[in-house]
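Following: one structure in structure tokens, then a few remarks.
One protein chain omitted, others in place.
Letters A, B and C mark the chains as written, and numbering starts fresh at 1 in each.
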Amino acid sequence: MQKGTQKSVNKLGTRDEALFHIHDSSTLMFGGFGGIGNPPTLIEAILEKGIKDLTLIGNDAAFPDIGIGRIVSRGLATKLIASHIGSNPVAGQLMTDGKLEVEFSPQGTLAERIRAGGVGLKGILVDVGLGSMVEEGKQKVMVDGKTCLLETPLRAEVSIVYAKKADTFGNLVYDTSARNTSPLVAMAGDYTIAEVEEIVPAGELDPECVVTPGIFVDLIIQSKGVNWTWAWE
Amino acid sequence: MQKGTQKSVNKLGTRDEALFHIHDSSTLMFGGFGGIGNPPTLIEAILEKGIKDLTLIGNDAAFPDIGIGRIVSRGLATKLIASHIGSNPVAGQLMTDGKLEVEFSPQGTLAERIRAGGVGLKGILVDVGLGSMVEEGKQKVMVDGKTCLLETPLRAEVSIVYAKKADTFGNLVYDTSARNTSPLVAMAGDYTIAEVEEIVPAGELDPECVVTPGIFVDLIIQSKGVNWTWAWE
Amino acid sequence: MGVDLRNRMARRAAKEIEPGMIVNLGIGIPSLVSNHIPADMQVMFQAENGVLGMGESPEEGEENPMLCNAAGFPVSIVPGASYFDSATAFGIIRSGNLDITILGGLEVSEQGDLANWIVPGKRVPGIGGAMELAQKAKKVIVLMSHVNKHGEPKIVPECHLPLTAKACVDIIITDRAVIEVTEEGLLLKEVMAPYTADDVMKNTDVPLQLSEQVTTLS
Partner (left out) sequence: MGVDLRNRMARRAAKEIEPGMIVNLGIGIPSLVSNHIPADMQVMFQAENGVLGMGESPEEGEENPMLCNAAGFPVSIVPGASYFDSATAFGIIRSGNLDITILGGLEVSEQGDLANWIVPGKRVPGIGGAMELAQKAKKVIVLMSHVNKHGEPKIVPECHLPLTAKACVDIIITDRAVIEVTEEGLLLKEVMAPYTADDVMKNTDVPLQLSEQVTTLS
């Protein structure tokens, strides 16, 4: 690898380089679903640094002591855009106490809003949520004589995801259902950090099986693995 | 495999079963890009049966004697929704002569319109094409103070795609860049037919590497391979 | 509600599932339904996180913590399974490719409106995938207790709680009855012993039509 290409082509970095990009009041998007696929080492780093006043965007608030829930339940977020917080009663309490603002989207709508942010769409139109609380405050647009809700794209200053393998260019493959929202979240960050189990040289991943093309990834760090106990254990 | 499950779980069928679903005046969506990924055996079958007055939806008109271009250049389509027809002068002549109606979309917008049809979105908003001919006749919507074009979803009665491998449930993997628009087209057909190089039992494809989940596929037929000469040959 | 009652409801719901169907099960009682499908029946279970083709729960110690259903419980996969992202998972749902979804419910109205995601000020809310599932699956089955903890009917003329989706429910299966939502109103098809049709009607806040033959399930 020649001089000058290091930065863009080999994206392997450290926990501290990752933390350099995440600050108090950052907008942070996270991959995962019910804690599965939340990046444990990056979350631990954020907790250790005590980063606060975060705006979080992701599927859910996980559990109080699992995944992104650890950040939420310690009061380090002031706003959460998610599809549910049912598994994290601390998040519910913070919301009730007015300490956490929560914006709810239907899960599939949220996934598409994140994808829209990632692929540069300016909005999507859905009929999901019509006639429910979800339509409150949203612009309505008629398409072929039918009312639709305008849902806006979501992006974040920093996206964090967890993957099984990365090559040095940042191509990612995931682990079974831990894929979930991560490929969407990876596309929607102005700066995307992937925490991965295993890092391999470029050329070692089957290009047919790459899920997230490396162009969407800015930094790769080695994962230390899950440091919590799952709810079912 | 037990009685009654045959239809839904083993989708292997014949050329004639495929033709049963495609009629004069059908709306037919095709996978492929510049002919690559157009399904040769299904196209040959449509030509042999002489199906006409088709409305075609796909990336482009390929070449006069290659892929979907064979159907277009024989005058079997009355309408084409595509991003370009530059490589098929016969299509251009038919358009000029008023024998083929062509609706142009920017390529990325077209891909997203097909995807939107496939995943049940009612529309997408883009800023691509603003200030160009592409905005003519389209609804404009303001998002966060900025003008966007409303682009409508595309679906078809029948979608045809070409894949490298299928399992009997219809899970598909493609061949390098022949993937192109096919995973999108596969989702957007009321009835989707996949022509494949190799058919394997369910369980033989790596579930991490499946590109099109079998739920989107209704019928699988064995390909006889490409029966044209590529332009570069 | 006891395990036996919950399993009776799940068993009844399982009868709605036919070979080859694509099925999504909600959390709670609906998640028990897969235990009541004949082992040789090929059904593809889908999960919102991004799996199609979930199989039975793995043996203890054999779990892959990354391979879970939408409720976060470890699962296995069957031949023909695939993994995809959550946008594709909801693409499958939103485009009408699910044959059946089985959901929990807080209230169901005479018109088949469903409320199941929020009790304002009382429960921590979670829309999750409920709106897409209720609005878009070909058949929506609701499994819920017939009355709430105050003994009040959960089948009502109009939902009081915020809606999940309008006119979406096809069948209501409770611990007391099986009720179909039809254009002519609610049709009582089956009662669960020891309840009688009379008991059921008394505890339902909407007039019920009686099916020609109301079956009693034991």
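Heads up, the rule we're going with is that contacts are C-beta pairs under 8 Å (C-beta built on N, C-alpha and C of every residue); 3 or more make two chains touch, one makes a residue touch a chain.
Since we're looking at a predicted model, the values are computed, not measured.
Peer 1: Who does the absent chain touch among those shown?
Peer 2: A, B
Peer 1: Which of these, A:71, A:90, A:187 or A:221, touches the one chain of the complex that we don't see?
Peer 2: Answering carefully, the residue with contact to the hidden chain is A:187.
Peer 1: Any idea which of B:18, B:178 or B:202 touches the chain not displayed?
Peer 2: Answering carefully, the residue with contact to the hidden chain is B:178.
Peer 1: Just one of A:168, A:181 or A:223 touches the chain that is missing; which is it?
Peer 2: A:168
Peer 1: Identify the residues of chain A touching the omitted chain, counting contacts across the whole complex.
Peer 2: 1-2, 4-5, 7-9, 118-121, 167-169, 171, 187, 201-203, 205, 207-208, 210, 213-216
Peer 1: At which residues does chain B meet the chain that is not included here?
Peer 2: These residues of chain B touch the chain that is not shown: 33-37, 59-60, 83-89, 91-92, 95, 104-109, 111-112, 114-115, 126-129, 131-134, 174-184, 211, 226, 230-232.
Everything that follows uses one rule, which is that only the chains that are shown with their structure count from here on.
Peer 1: By mean C-alpha position, what chain is farthest away from chain C?
Peer 2: The chain farthest from chain C, judged by C-alpha centres, is B.
Peer 1: Averaging only over C-alpha atoms, locate the centres of chain B and chain C and give their separation in whole Å.
Peer 2: So the centroids are 35 Å from each other.
Peer 1: Measure off the straight-line distance from the CA centroid of chain A to the CA centroid of chain B, and report it in whole Å.
Peer 2: Centre separation, chain A to chain B: 32 Å.
Peer 1: At least two partner chains per residue is the criterion; list those residues in chain A.
Peer 2: Within chain A, residues 112, 126-127, 174, 176 contact more than one other chain.
Peer 1: Counting only residues that touch at least two other chains, what does the list for chain C look like?
Peer 2: Only 77, 83-84, 87, 90-91, 93-94, 136 qualify.
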